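Of the protein chains in this complex, all but one are displayed in their positions.
Which chain is which? They are A and B, in the order written, and residues in each are numbered from 1.
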Amino acid sequence: MLLNIIGRSFLNQKKSMALMTASIAVGTALVASLITVSLDVAAKVSKELRSFGANILVEPKVEGLADISGHKRYLRSEDIAKLKAIFWRHNIVGIAPFLKSDAVLSAGGKEGGVTLAGAWYEKEIPLPGEAGNFTAGIKTVYSWWEIKGRWPQGKDEIIAGVSAATQYSISPGDSILLDGRRVTVSGTLETGGPEDGWMFMDLAPLQEVKGLDGKVSRVLVSALTTPMDDFAYKDPESMSISEYEKWYCTGYVTSIAKQAEEVFEGSSARPIWQVAATEGKVLEKISLLIYLLCASALAASAIGVSTTMIMSLLRRVEEIALMKALGADRWRIITLFLAEGILIGIAGGLFGYLFSIGVSEYIGLKVFDSGLQQRAVLLPIAIGSAIVISAAGTVLPIRRALSIRPGIILKGAR
Amino acid sequence: MKRRWFLYFFKRSLSQRKGRVAIASLAVVLAVSIITSMISITSGVREKLGSELKAYGSNIIVSPGRGSSFPFETAEAIRRIDDVEYAVGQVFTTARLGKESIEIIGLDIAKLREAGWRVSGEWPQKEGEVLAGANLKAALKIKPDEIVSLEGGRGRTDFRVSGFVERGGAEDNAVIMPMASAWRLAGVNGVLNAVLVRGRAGGLDNLVSEIKRGLPEVSVKTFRQVASAEESLLSKMQLLMSLVTIVVLFAAAISVASTMGANILERREEIGLMKAIGATGSGIRIFYLAEALLVGFIGGTAGFILGVASAQAVSRGAFGSFIPAQWYLPLASLIIGLVISAGASYFPVRDVLKYNPAVILREE
Partner (left out) sequence: MPLITVNSIIKEYETAHALRGVSMEVKKGEWVNIMGASGSGKSTLLNIIGGLDSATSGDVIIDSVNIEKLSEDELAVFRREKIGIIFQQAHLIPYLTAVENVMIAQYFHSMADESEAKEALQRVGLGQRLSHRPSQLSGGEQQRICIARALINSPELLLADEPTGNLDRENTKMILELLKKLHSEDHFTIVLVTHDHFVSTHGDRILTMEDGHIIRDEPVNDLRS
């Protein structure tokens, strides 16, 4: 495209103007799209990671040793919706309550005890105090769960963990007895974790069967968080009031956990550190990586654009000499060429910005399946830096041209 | 002879136009260096970021296939397999604390520190010191340095709780102690109940089958939450870097094209003249191609050095370690330098050659 421009037009002036504008536009587009990517990448990756497991665990508060070995204490399921009313409600992207209970399983001629968990798979919950719903359930915190067979439909279907399924020779589609009640196994689940030994069924029927209406034993919460820093690791109890306020109003995983704890009666909410600690670190690295790339691309494209400007203007040395010969003073020549450089900078910056929207949008869609946030503030920055770069590229050739006696240049020396 | 004169005019053209050649070379150096550094980082990002994910913890759990334990040496055997970043043996047992039964986890405490666990209080230093989970702290209402009395298979032992851990997992309900203490408490020796393995992200399936091949009697499971999160993150990052590399490559190529294009525009008259005095198209092309190749060579070589240096600087900055060099990188840099430089001057020269010399000379 650009190469054709070079050969096409007869008017050299227009040609090199186009060349310079294109070069600046491409440089600006590169930098602007990298900035767009770098500003958004942490948020995108963080969102991406959030679907790979909850980072906050809400459990009934432990009062004595007996609470640890048994699961006799519960949270109220009516408190779940309140999570969407806390200060950081918009950061909560997944909620999954579980009710753990013991059941007797008989299948394939064998009988034995098994952990039976009641859960939501994917459930629409009305937002508290607002119109609309939000989605909660296993799929919002464990998007990676793969069910061999299919997800259960209705209250008579269950999922069997793969170890339990192997132990009792259960395959998807089989019919088994749980506490004497006949249910169908719609699928099996393998996570590599303790869930492999469990059975899952819909929460409400389990609550009913067990006589535990409105009770859940734990709630997993997936929240978008601010990476932990040194301040965040301070013990909230030793903070001054203003520090505590700052901590409480920052989206650290610990402060969101604290707010979750406050909405569940008799609860204790803790970050799942394995997830929370890694994420912060990884996100920091990724952002830093992209920033550094951005900086090196910025430097390279600035110099790249300047070389184009210099090359293009060097051929106009004759023109400058002629102006000088016609009596133009230095100042007038400099003003003229700088004005031209600024004009090219404006045009290049504008095109570059527009071009960068396409590029970064494409990258966002390709990598994260959603567009990146486009920032209008980049437009003046893009134009501003394009002007600076193009003006900088203008200075060297003009200085060179001005330092040569016009007579020599007009005779053909370059 | 013909070649000698070609070289003569070629040298003249270079030595009299040093500034132009330097600017063109600079453009190529920059283009090649940024592309080289992008390629270098893209190919290293998987590994670098993968090792950052170490903190995610183990992604494979090896447990006894039959019975409830296997020899201590199993962890050693697993550690020897390639692609195993670490393998931590664990001992699980229970002990009575008062009337209640609680979980005991025995492992190498130093490994927890390495993995970045945080402890409120102190890490166990001396024999008989242990960590307690956050739930135990709440249940027992104890403070650091208090003594708990645990009753295991070998009778009652007193332990000093030096600190507490909060993980949001099963550890929160357990007492964590050095492996030897757990063995002593349980009345066993030299056995493990599980080995937590961290395999290099991306090759887990292979690793699982390799462990199974080497140790047929154990059960190997992938911890899918960690594995799938890592895999997805790494492939996204690699895709991101690849796309950014392509964008950078494109931008760099355009930048070189416009610099070289401006150079050829400047020399239109010269090209027209050569044509007018009877030079053939190929005779002219070869002149400019030679210069472009030289510029490409300079740019490719210097760009490689600069690019590797900047990739290492970026890697140092972001990951605190160097990226291993790829064998193909010097070659790739050189080829990229030659191709973009030659391409950037070939096409404008070809376009100028399309015109009759009369047209070009009239313009000047």
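What we mean here is this: a residue touches a chain if its C-beta (ideal position, glycine included) is under 8 Å from a C-beta of that chain, and two chains touch if they have at least 3 such contacts.
None of the values given here were measured: they were computed from a predicted structure.
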Touch with the omitted chain, as defined above, among B:Ile147, B:Ala276 or B:Ala325: B:Ala276
Touching residues (missing chain, whole complex) on chain B: 1-2, 5-6, 8-9, 12-13, 16-17, 269-270, 272-283, 356-359, 361, 364
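In this text, only the chains that are shown with their structure count from here on.
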Interfacial residue positions of chain B with respect to chain A in the complex: 20, 23-24, 26-27, 30-31, 33-34, 37-38, 41, 45, 48-49, 52-53, 55-57, 60-61, 97-102, 116-118, 120, 134-136, 138-140, 166-170, 172-173, 221-225, 227-229, 232-233, 236-237, 239-240, 243-244, 247-248, 250-252, 254-266, 268, 310, 313-314, 317-319, 347-348, 350-352, 354, 363
Chain A residues touching chain B - in the complex, by the definition given at the top: 2-4, 6-8, 10, 12, 15-16, 19-20, 22-23, 26-27, 29-30, 33-34, 37, 41, 45, 48-49, 52-53, 55-57, 61-69, 142, 144, 146, 190-194, 196, 233, 235, 268, 270-278, 281-282, 285-286, 288-289, 292-293, 296-297, 300-301, 303-305, 307-308, 310-312, 314-315, 359, 362-363, 366-368, 414
